[in-house]
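Only one structure is covered here, and it is reproduced in the block below.
Excluded from the complex is one protein chain; the other protein chains are retained at their positions.
Labels A, B and C are assigned to the chains in the order they are written; within every chain, residues are numbered from 1.
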Amino acid sequence: MTEASATQWIDARTIATSFHVRFAETDLMGIVHHANYPIWFEEARSAFMRAMGTSYALFEAEGISLAVSALDLRFLSPARYDRLVTIQCRLEKVQSRKLRFSYTVLDAETETTLAIGMTEHICIDAAGHAIRIPPVWYERFARIQ
Amino acid sequence: MTEASATQWIDARTIATSFHVRFAETDLMGIVHHANYPIWFEEARSAFMRAMGTSYALFEAEGISLAVSALDLRFLSPARYDRLVTIQCRLEKVQSRKLRFSYTVLDAETETTLAIGMTEHICIDAAGHAIRIPPVWYERFARIQ
Amino acid sequence: MTEASATQWIDARTIATSFHVRFAETDLMGIVHHANYPIWFEEARSAFMRAMGTSYALFEAEGISLAVSALDLRFLSPARYDRLVTIQCRLEKVQSRKLRFSYTVLDAETETTLAIGMTEHICIDAAGHAIRIPPVWYERFARIQ
Partner (left out) sequence: MTEASATQWIDARTIATSFHVRFAETDLMGIVHHANYPIWFEEARSAFMRAMGTSYALFEAEGISLAVSALDLRFLSPARYDRLVTIQCRLEKVQSRKLRFSYTVLDAETETTLAIGMTEHICIDAAGHAIRIPPVWYERFARIQ
């Protein structure tokens, strides 16, 4: 069995998850197109919630969402097809209506930093209105921070 | 004003719509990644319904969908970044529960055929169950075929 | 003929380009997934260069690239399927080795601002090394700013 992806806690509020760069994620410069990094960040958040013992699918199933309100990205070194990359995803801040995560993308083998970034999220209901994070979920996040 | 995209009827049941190839649609082979063609076909269907004087958004707003049940694609010649491509989209078949569209993708300037394809669609309700196409919509499609 | 996309200068260094939101750009929240905005920005830059009377494809054909080094995005209001959106793309800064663009995404009909953002770009050669923007291209950009 060839291990391709795995998630683990690297400190109390940071997970690391790894996966292979997909061919479709490259562009004609021969490197990963920058619009894939927000998708990788999102997949790292999904892995974060699975590592918490829950799933963002359960959050969504309650008719609420953590909409992305801000995204910052700095690209340091190109990522390439079929390389194993590691995303470190850290829960930076938990507020009553807002979460902030930060990210470091590394080449898993060389440990070169490929990109860093952060996302902010607001809790919204099914109608798209900003609401407080429901207490059960708030406590789960606050415990980690 | 530089025209970038436009849709027109080229016969009673075929539209042609044109747009520039996006950079993000390329891959490390320097050409358009094949997974973009289903997205182009879908955008051609959206243009088809706008040309019918309606919108697929209105179909979705009734809680129903035309789910893709089959997709066939043949790739003949590569598409390249920033070229204007034309998709010809034809409504091939209208049945009580099913539609079939066919597609030809052309380089707008050279008229080289880049790919051909077809999609089949079944009508489903919000719960995902196959249903008859609602009469008002069925008639709109049947009139074209 | 149904107009779907067009580009025009709205001031000496800003273009506006419009297109319909694609179905594939939505996610299960029913709105445009945030990772599509960097792709829209990039398509706006492609339209910017076409409006300059050239093409980013010609830049790439010289074996050089304007790699994205930074991306910031703020999401203000959700974009929805089949709506016509307008991207205003402004060349903010031209340096010997760097460009900066800013962006405003609007709903074309309601003129609601959906998102704002900026990207920074460094000029790199085929080997990925940072270089000066070639003089011919530098002058084209500097003339606009």
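One rule holds for everything that comes next: a residue touches a chain if its C-beta (ideal position, glycine included) is under 8 Å from a C-beta of that chain, and two chains touch if they have at least 3 such contacts.
Predicted model only: the values in this text are computed from it and were never measured.
Colleague: Out of B:6, B:68 or B:142, which touches the unshown chain?
Modeller: B:68
Colleague: Just name the one of A:8, A:96 or A:110 that touches the chain not displayed here.
Modeller: A:8
Colleague: Which chain C residues would touch the chain omitted from the figure, given the whole complex?
Modeller: On the side of chain C, residues 23-24, 26-31, 33, 35, 81 touch the unshown chain.
Colleague: By the contact criterion defined above, which parts of chain B meet the unshown chain? Give residue numbers in ascending order.
Modeller: Touch with the absent chain occurs at residues 28-29, 31, 34-36, 38-39, 42, 60, 65, 67-75, 78, 128.
Colleague: To test your reading of the contact rule: which positions on chain A touch the chain that is missing from view?
Modeller: Interface residues of chain A facing the absent chain: 1-8, 17, 19-20, 22-24, 38-39, 42-43, 46-47, 50-51, 55-57, 60, 80-82.
Please note the rule applied: only the chains that are shown with their structure count from here on.
Colleague: Using mean CA coordinates as chain centres, what's the chain A-chain C distance in Å?
Modeller: Distance between chain centres, rounded to whole Å: 25 Å.
Colleague: What is the distance in Å between the mean C-alpha positions of chain A and chain B?
Modeller: 33
Colleague: For chain A, give me the residues that contact two or more of the other chains.
Modeller: In chain A, the residues touching two or more other chains are 28-29, 31, 35.
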